[in-house]
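Each remark here refers to the structure printed beneath this line.
Every protein chain of the complex appears in place save one, which is left out.
Up next, subunit A:
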Amino acid sequence: IPHLSSFSLGPGAGQDVGRSCILVSIAGKNVMLDCGMHMGYNDDRRFPDFSYITQNGRLTDFLDCVIISHFHLDHCGALPYFSEMVGYDGPIYMTHPTKAICPILLEDYRKITVDKKGETNFFTSQMIKDCMKKVVAVHLHQTVQVDEELEIKAYYAGHVLGAAMFQIKVGCESVVYTGDYNMTPDRHLGAAWIDKCRPDLLISESTYATTIRDSKRCRERDFLKKVHETVERGGKVLIPVFALGRAQELCILLETFWERMNLKAPIYFSTGLTEKANHYYKLFITWTNQKIRKTFVQRNMFEFKHIKAFDRAYADNPGPMVVFATPGMLHAGQSLQIFRKWAGNEKNMVIMPGYCVQGTVGHKILSGQRKLEMEGRQILEVKMQVEYMSFSAHADAKGIMQLIRQAEPRNVLLVHGEAKKMEFLKQKIEQEFHVNCYMPANGETTTIFTNPCIPVDISLGLLKRETAIGLLPDAKKPKLMHGTLIMKDNSFRLVSSEQALKELGLAEHQLRFTCRVHIQDPRKEHETGLRVYNHLKAILKDYSVQHLPDGSITVESILIQATAHSEDQGTKVLLVSWTYQDEELGSYLTSLLKKGLPQSTA
């Protein structure tokens, strides 16, 4: 039975917003979707356990390809570990911007982990480079033929620069994996879009499964108000971000606000990545939203006048300032350093513009913790204001429903969310779309049975014969088509039975039956014949009944002859003769004639 199965590598996607790594088996092909790293762990648990995929044998032999949806580390952070340390040499697909930006973030993270924290058993710079050599960049909507049967196609996902949803297709069976996506355009990116591709399975993220977020505009106003108030009272605002993505959206927001309000307080962007990051946005401007794309010649939105590079020394400067610092979850690096400096002053504010993974400082302060144990048992008291603003571009419940409406999947599978919220959404989806909705736990396999139709080559002669019949006035009744399916070397051809015989070099064997039917009729043979003809003609209105000059009668291809009985004058013998192909009619005629001829026709 054809089926496909999806399997999240635990602890990973499934019901947790930690990292994504999903294995899909479809029509005998194995595809790994994303290869994320868990930011909340500092040990082996940060990488997926790839021994789940195959206990023995190389990953390269087992996996047909790997697809990376976007450059966030919870979707691609384990890639060098996977390809270089565990060992995988097959193709890895991602979009051009992802291919450009992903190695930079990986290197950045590697530096923090290895060079600053001194951890071992981590991938090296060279491994990142070698890993990226295995990457094949794909265009949006390009059909990439991975091998003869397996093809993949990328769709725009919004979320971050270069984020894509992927359709994976083998024959008639297909899966769509959304990665992270955003159904409403924001200040720098467009909305996700997919065509009515009717996949057997849609694997959707569900980070914001139950939230139906208030309008973007409100959130933006709120954000600007908080930043403005803090700066006005001389406080410092820390906005922990990842170098690429939300950072650019918020920069555009603050830049235009500063311009309009004529504000003077400095805005800084913390890492050396800034300028580089903005440069990527300039070069990949075709991936941003329509407004930015249209006006980029006159005004490039990623050239900021008010936002300047940050120097570590500025953190101690007196007076108000706004600082964007990486990383976004306050788990390491410069954002954490600045946070420690500013946390003690209640005039200051930290705004968390995105989701924080459990275990990070960001998650702790968002859940209300005000005393943090830092390295070396030191206790940090948080007096600064802590604000959370959902700016990360994930689809909310409305968006997820919208995507399902666009793609019309036969089954939906929710990943990357919290169990309770997912359950609510699952019910909603099943109610509205009447499709099965699954929400597997980490490490759980979901099997979905598909019903693929089988494409076959039909000989044009046979098809034309049938469509010609279909055009007859009696087209209401479905017409039956008869033919022979030749199956050879995985190719299927439907031809007429005659052609099938001919192609195989076989002669037809004719099987004929002739039955003797005795009826009482003293008349001459030809008179009996005429009676038979009239009788049949009256009953078989839809058939071609003919009386031939030699006295015999045909009903379609069945031949009937009336002969005298050798002994009994009052009895006539009807010889009814037909081929095996006309058995139904032949056998029907004999039983009909056996009942005798009606008197009235005499």
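Note that contacts are C-beta pairs under 8 Å (C-beta built on N, C-alpha and C of every residue); 3 or more make two chains touch, one makes a residue touch a chain; residues count from 1.
Heads up, the rule we're going with is that contacts and distances are computed from a predicted model.
**Q** From the names "Glutamyl-tRNA(Gln) amidotransferase subunit C, mitochondrial", "Proteasome subunit beta", "GPI-anchor transamidase" or "Integrator complex subunit 9", which one matches the UniProt record for the unseen chain?
**A** Its record in UniProt gives the absent chain the protein name "Integrator complex subunit 9".
**Q** Using the touch definition up top, pick the residue from A:368, A:455 or A:549 that touches the left-out chain.
**A** Within the whole complex, the residue contacting the unshown chain is A:455.
**Q** When the complex is taken as a whole, what residues of subunit A touch the one chain not shown?
**A** 96, 99-100, 137, 139-144, 172, 276, 279-280, 282-286, 296-297, 451-461, 463, 466-467, 470, 477-489, 492-494, 497-498, 500-501, 504, 506-518, 539-543, 576, 580-585, 587-588, 590-592, 594-595
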